[in-house]
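Other chains dropped; remaining ones untouched in position.
Letters are used for the chains, namely A and B, taken in the order the chains are written, and counting of residues starts over at 1 for each.
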Amino acid sequence: PEKDGLIHGVAAAELQAICTTALDARSGAYCPYSLFRVGAALLLHKEDAEGKKVLKGANIENASYPVGTCAERVAMGAAVFAGHKLGSFKAVGVATDMTEFCSPCGMCRQFLREFLSLDTPIFMFNKEGKFIVRTMGEILPLSFGPDVLPPKE
Amino acid sequence: PEKDGLIHGVAAAELQAICTTALDARSGAYCPYSLFRVGAALLLHKEDAEGKKVLKGANIENASYPVGTCAERVAMGAAVFAGHKLGSFKAVGVATDMTEFCSPCGMCRQFLREFLSLDTPIFMFNKEGKFIVRTMGEILPLSFGPDVLPPKE
């Protein structure tokens, strides 16, 4: 939903940054098996210690297909390792080389769910930068996260 | 094997860097389910564009256990995304909070195998920094990598 010139709370300049970053991130993909490049971008609520506002990743495949990992998990794995967590992320973007809009796979939706609030927007860009957008809660309804299987700490 | 004061080609100062980085990396773990922190370090043959010689990662878990990922894959996924590849890595280190030496799981061995040569040393540190070391080929014998399932590019 748009409001005050924002899309799900994301300003035009931020959306442009997500789009550019996700499209650029595709070049970091290692995908000799699928030949399907995917780029992911994570918009932070505020700049991190290194002055970065948007983090990124791409798919890294493996000769044993199930062992490879997707763009969204490479990006989010590194982001969480760097200290970001639930509450840090304002939006997510994914981009492919297709004309159609491609959504995160179910495994990535589950991985993202651990660190995003349900109203966080996920922008899905085609190769030209056009997009559709859904919230985390919309693409993984009835989901469970850290709240359901209580941590043991 | 030691030779000229090197262990598998790794100098004492480099080994110290791997050890310190792997132990430090544990603090980036998100492991509310297993409470088992793991840190991983990747020694590069030469500094990357950002002046880094050792890259790192930690385990990032998920409420759906199979969806989480290990330290070695977080580190290597980010490294490959950053442009490193087969030929870039001189050594790997992993560290836990245990007194025993803990090895990479089979899934991580397979993930690493895609980007390491078979003689790359993998140092396994206990919480005190003591280690055992094995090569990639030793911990995943008879393995298959990009050579066996030929890329389609």
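The rule we apply is simple: a residue touches a chain if its C-beta (ideal position, glycine included) is under 8 Å from a C-beta of that chain, and two chains touch if they have at least 3 such contacts.
Fair warning: this is a prediction, and the values are worked out from it, not measured in the lab.
Count of copies in the whole complex in this file: 4, from one repeated sequence with 2 chains shown in place.
Heads up, the rule we're going with is that only the chains that are shown with their structure count from here on.
In this entry, chain A maps onto chain B through a rotation of 180 degrees when their C-alpha atoms are superposed, rounded to the nearest 5. Rounded to whole angstrom, the centroid-to-centroid distance between chain A and chain B, based on C-alpha atoms, equals 25 Å. Chain A meets chain B in the complex at residues 25, 28-30, 32-33, 35, 56-58, 60, 62-64, 67-69, 73-74, 76-78, 80-83, 85, 107, 110-111, 113-114, 144-146, 148-149, 151-153.
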